[in-house]
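Left out: one protein chain. Kept in place: all the others.
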Amino acid sequence: MELKWTADEVFGFLETEFPHALQRGLDYEVVSLAPEALDLRARADERHLRPGGTISGPTMMELVDCAIYVLLLAHHREQARLAVTTNLAISFLRKPKPGPLLAMVRLIKHGRTLSVARTDIISEADGRQVASSEATYFMGGAG
Amino acid sequence: MELKWTADEVFGFLETEFPHALQRGLDYEVVSLAPEALDLRARADERHLRPGGTISGPTMMELVDCAIYVLLLAHHREQARLAVTTNLAISFLRKPKPGPLLAMVRLIKHGRTLSVARTDIISEADGRQVASSEATYFMGGAG
Amino acid sequence: MELKWTADEVFGFLETEFPHALQRGLDYEVVSLAPEALDLRARADERHLRPGGTISGPTMMELVDCAIYVLLLAHHREQARLAVTTNLAISFLRKPKPGPLLAMVRLIKHGRTLSVARTDIISEADGRQVASSEATYFMGGAG
Partner (left out) sequence: MELKWTADEVFGFLETEFPHALQRGLDYEVVSLAPEALDLRARADERHLRPGGTISGPTMMELVDCAIYVLLLAHHREQARLAVTTNLAISFLRKPKPGPLLAMVRLIKHGRTLSVARTDIISEADGRQVASSEATYFMGGAG
């Protein structure tokens, strides 16, 4: 499936429709965007740190959810506004050191009503994978 | 297993050690705390809303993670500081209306090194369950 | 939602349509069946044991999947034939001793297209919970 929005169009939509998503201190940057594949970098600020300086679990969950939403918007434009996460599972592999995180999302299923996204989170400080997630999205109304 | 800290002692610890966890706009209130069982109410502010006024998925994931951490601290005091989430799964059942959320955590396994917590999230606006989560915690160092 | 089939009608359907599901050595008995709630007992034979005599994980996953399918059939009759599991998560809490297992399924969401089932597995040998599962089903075609 081809992309219908550029990264700029997606973030323009988010800034208008969903401004609080972008105001919680995660500074996002699209590294690459292709059909069914997005690499999104996030810079966490001090609000996202746990004692010891590692980045918190909820910060990584928010990054995963946001990255998938960006990719679905790029594919389906404002129609993806109705997409709902039906479930999300995440494994935390190592405590990430402070520094940017790279979320690599791949749609391993991209159906008319259900999509499944796998996301690896890499700590750019040392290049190691720190988390792995799988999430299902339902395109449509109430389920 | 008995509790070693009261709710006030837990939040005193969090305010000192982990202040940013409590400054992201979720206003927490311990409704009840008993061995292996915590009910924690959260009031989301506008930063936690999605378009349409529903509370976002990452907000609920953050609530689950925080509630479990509070319960583990109440049981193990500062020793739980080292507890790490190894994985978390959450199913989103319905879009929560604006209003307080109640996270009901139960430790269904509470071992020396591994604990498993099940959490129901109830929307107090209509009394319906909006999410269900299961998470595993590892007490200790690097895994 | 009300039930449309009795337990006997469900198992009659399974014996006709899906005989191999019932021939893998798990001996099933419906303990109670009510709207959105099924308790299903399974007696494992030696094919389901791991060294040390505990019941294997795949045996418990099969029990969960079968129990949910039985409950969906009771609700939707042969229409549930098209139900597909979209994802299943299970936590193993304790090694079950040999003896019957009781799977307690509850539909915590029962929508037109998506249903979410939570299942506790209890070891009847000692009354303790040995596993906890959450699974999502999609009623319909290709997803």
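Per-chain residue numbering starts at 1, and chain names A, B and C are given in the order in which the chains are listed.
Operating definition for what follows: a residue touches a chain if its C-beta (ideal position, glycine included) is under 8 Å from a C-beta of that chain, and two chains touch if they have at least 3 such contacts.
The shown structure was predicted, so the numbers you read here are calculated from the model rather than taken from an experiment.
For the chain that is not shown, the touched chains among those present are A, B, C, taking the whole complex. In the complete complex, the residue from C:39, C:62 or C:120 that touches the missing chain is C:62. Touch with the chain that is not drawn comes from one residue among A:7, A:55, A:101 or A:116, which is A:116. Chain C residues in contact with the hidden partner, per the touch definition given at the top, are 17-18, 20-21, 23-24, 46-51, 56-58, 61-62, 65-66, 81, 84-92, 95. Annotation for chain B: contacts to the undisplayed chain at residues 86-87, 89, 109, 111-114, 116, 134, 136, 138, 140, 142-143. Touching residues on chain A toward the chain that is not drawn are 89, 91, 93-94, 108-109, 116, 118, 129, 132, 134, 136.
We take it that only the chains that are shown with their structure count from here on.
Nearest to the common centre of all protein CA atoms is the CA centroid of chain B. Per-chain Cα centroids separate chain A from chain B by 22 Å. Remark: chain B and chain C have CA centroids separated by 29 Å (rounded to whole angstrom). Taken residue by residue, chain A touches two or more other chains at 86-87, 89, whereas all remaining positions touch fewer.
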